[in-house]
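Okay, structure first, notes after.
Removed: one protein chain of the complex. Kept in place: all other protein chains.
Take a look at chain A:
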Amino acid sequence: MARIDLNHIRHAYMPDPKSDADYALKEVHHTFEDGGAYALLGPSGCGKTTLLNIISGLLHASHGELLFDGKDVTRLSTQERNIAQVFQFPVIYDTMTVYDNLAFPLRNRGVPEADVARKVHETLEMIGLADWAKRRARGLTADQKQKISLGRGLVRSDVNAILFDEPLTVIDPHMKWVLRSQLKQLHRRFGYTMVYVTHDQTEALTFAEKVVVMYDGEIVQIGTPAELFERPKHTFVGYFIGSPGMNVMPVEIDGRNARLGGQVIVLPGAPKAKAGGSTELGIRPEYVRLGSEGMPVSVSKVEDIGRHKVVRASLEGREIAAILGEDESIPADPKIVFDPAGINIYANSWRVETGG
């Protein structure tokens, strides 16, 4: 296991990149700590797979360097980097048995057959395919095939890191839970450095200790699931995480007051930076209280999703979502207040601190 340092990594797929737009990965400067469980979260095309392939050496970055435990590996091949990677779609060696599939990466590295047997049986137990060892891998279901792919990633105990590229896409929902919690257990038991790419926020938030949110070739925020939820650093994080996403509305700041149309919202503190350009106020639906006091709204739609209700309303002509308890009801003359704990202020889409 190793600490992974990404030192000003930039990558372009075209040969002669000129502007920032030509880069699939604009600039990533970040450290994955030894033994950490990280999720790379972002929409399709944000560069998360590119970043993963740069770490594993399937791609070589156009600029910047990559260090494993302080050692420069930028120019090393995938084999020399000693990385395990699991892909989105199951890759299995059709003609081999399940056992041989798992033994393959070990045998290729000249591990003695006795150790191979021990490691493979251990891994088969772990992924729950112990009874299938002698079966040919060809006839298995997609679930089982992906478990074999996972197993091949886990079978080598000496790897520097295990990388997952949306590994559970093809798995049935209930199996997803099982496999994800197994991965988490493995991580706790063996302390692998794990990087897990996904565009599914639930997957990212349940798997990882630290979530790295990427957007348009850049890392926009790194934090614990709670940090991402409470204090999104960028409005994109606000939209992308949470269901429904954060309400973001343009406001004018005047000291501790934010003016939204005819309404004035009192902030927990005055924003520190003098905001130029556009200023926005972000608040998650969970912090919007619907009652008979505050700013008047007109309710347009109520979505009952079981545990709670999502209320879609209009405040000063802008769409706003609020969360309402399952047994609460909407008053005849609905009004809302913002819980100060949930208010964030953004200047040019980036969050600014508010002083006390």
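Definition applied: a residue touches a chain if its C-beta (ideal position, glycine included) is under 8 Å from a C-beta of that chain, and two chains touch if they have at least 3 such contacts; residues count from 1.
Throughout what follows, contacts and distances are computed from a predicted model.
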Omitted chain, identified by the protein name its UniProt record gives, among "NADH-quinone oxidoreductase subunit F", "CotJB protein", "Na+/H+ antiporter subunit A" or "Sugar ABC transporter permease": "Sugar ABC transporter permease"
Option touching the unshown chain, where A:89, A:190 or A:350 are the choices: A:89
Selected from A:79, A:157 or A:181 as touching the chain missing from the view: A:79
Omitted-chain contact residue, chosen from A:8, A:29, A:71 or A:109: A:109
Candidate in contact with the missing chain, chosen from A:3, A:30 or A:136: A:136
Hidden partner interface residues of chain A, rising order: 53, 56-58, 77-79, 83-85, 87-89, 91, 93-96, 104-105, 108-109, 135-136, 138-139, 149, 152-153
